[in-house]
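Removed from the display is one protein chain of the complex; every other protein chain stays in position.
The first chain written gets the first letter, and so on, giving A and B; residue counts start at 1 in each chain.
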Amino acid sequence: MQGDEALVEGSLIAGCRFFAGYPITPATEIAERMSRRMPQVGGIFMQMEDELASIMAIIGASWAGRKAMTATSGPGYSLMQEGLGYAIITEAPIVITDVQRGGPSTGLVTLPSQGDVMQARWGSHGDYAMITLAPSSAQDMFNLTIKSFNLAEQYRNPVVILADEVIAHVREPVKIPPLDEIEIVERRKPDVPPEEYIPYLPNPSEWVTPMPAFGDGYNVLAESVMHDEFGHRIGINHAAAERMIKRLYYKIEKNVEKIAMYEKRYLDDSDIAVVSYGSTARTALRAVREARKLGIKVGLVRLITIWPFYDKLIEEVASQVKAIIVPEMNMGKIVREVERASRGQAKVISVPKVGGVLHHPDDILSTIKMAER
Amino acid sequence: MIDIASPVKVRQIAVSDKLCKGCYLCIWACPWDVFEISKERNWRGVKKPVAVRIEQCRACRLCEWYCPDFALQVIVSEEEEKRIKEVEEKYEKPWFDRLKKRDKIISKGVWWLED
Partner (left out) sequence: MLSEANFEHILAKKYMRTEIMPHAFCPGCGLGIIERIILMAFEELGQEEWEHTVFVSGVGCSGWAPLYFRRDAAHTLHGRALAFATALKVSRPNLNVIVVMGDGDSMGIGGNHLIHAARRNINLTAIIATNMLYSLTGGQMAPTTPEGARTQTTPYGNIEPNFNLMELLKAAGATYLAKWTTYHFIQAKNSIKKAIEHKGFAAVEIVFQCPTFAGRYILGKPDPRDMMQWLKENSIPLSAAKNKSPEELKRKIVIGEYLHRTDRKEYTERLKELEEKARR
């Protein structure tokens, strides 16, 4: 199965029943397959007039009670940033797939890149937190899509699947487990009458409120202006604004341990660690294996959740090794986060790669050899 | 000045202190010259229109309809007054307690701002 196809099937199993998109290479296959599959399962596929409309449409569908997603690539993702902010402030669960291609601008249309990792965190204006997952195989595309919908519903926040052209177009076997073994999180609906429901004030120890759909009679306001607990515009009420912003931020950042997913390989006896994500992790694994054959003690950390960034994991790894190597298909972005989180305990080496091509295992291997010396 | 007595007896033309902003569209709309601008400002600093010549009112409700702030209503009978109270009880009241509930929770401080 192709990566894109695995993503579509995963989303349908997760309960996605609305897709809005605009054709863009290399994410077009997702829209194409969605247009065929969605009506078969009673969902809706809409090709919108642009990406600005696509993201607003999925937020609209989300507020109408459906699980919704869109798929795009770099230029479209840039356009979606305004809508992303709207999803965050109204706490609408949506899933966005960004199949990364080379930038800036129209850039390298058909070639892979990992240049959007920082945009996935900081792209929209203002203070907010994001959940971003990076698949590195077609199987991941399936699994992580289901996971994304679950996280989105649980935290009422947009989730970005940060794939790239390689993962989107790779053809690999995908194992689909029996449906009853797949964990699916459904949206919580309010259990109090409308007069007692406060749309943006969760119960103690919870981070988000149950979410009614439009037309359920709860008289909710999906307000894009900074609002109070009722969704009413607040103007210059600093305390209410602080409450709102901090909750939106902390609901993700303080739950990083619950959200974060990663994979450690050969790390127990290593002096060197390679930290990688997405399609680069495949090359990194090959390089690590080759280095091991040469007797170099090197391990691999694959970040599955990129955002929120799991500082504690990197800090732990850094305390154990003398060098951390971060290969990325960009000029070095996550390496800064790794450097910050390692707190100077290990030497952090960036292995950038641009131009729309994957690292050659030798690129990483030579850096491992250099770090070992 | 019109001095023909109205065939309708209007009970009250209520102009809200809470909502009126003093745009005087009611005065512009009134064909029967019922209103006069009050001499004194109310607590919101607005010189409200006052129905000084209520006996001339025909209850055409143009003032009511052109009022952008839902501040004015021509009340012709006791029945209408009763209806207003009923609507208040049924549609408006249930929502006001929500404000108190929120304030009670917030005044204790919210958990995500602690520590």
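Operating definition for what follows: contacts are C-beta pairs under 8 Å (C-beta built on N, C-alpha and C of every residue); 3 or more make two chains touch, one makes a residue touch a chain.
Bear in mind that the values here come from a model prediction, so they are computed numbers and not experimental data.
All shown chains touched by the missing chain in the whole complex, by label: A, B. Taking the complete complex into account, A:Tyr218 is the one of A:Tyr128, A:Tyr200 or A:Tyr218 that touches the chain left out.
From the options B:Val8, B:Ile37 or B:Leu99, the residue with contact to the chain not on display is B:Leu99. Per the touch definition above, the residue from B:Ala14, B:Val52 or B:Val110 contacting the chain not shown is B:Ala14. Considering the complete assembly, subunit B touches the hidden chain via residues 11-12, 14-19, 21-25, 27-29, 64-73, 75, 81, 83-84, 87-88, 91-92, 95-96, 99. Seen from subunit A, the chain kept out of the figure touches residues 18, 20, 36, 39-40, 42, 44, 46, 48-50, 52-54, 56-61, 63-66, 68, 82-83, 86, 90, 213-225, 232-233.
Please note the rule applied: only the chains that are shown with their structure count from here on.
Separating the centre of subunit A from that of subunit B, both taken as means of CA atoms, is a distance of 52 Å.
Subunit A meets subunit B in the complex at residues 195-196, 198, 201, 204-205, 207, 228-230, 242-243, 246-247, 250-251, 254. Note for the complex: subunit B touches subunit A at residues 94-95, 97-99, 101-102, 105-106, 110-113.
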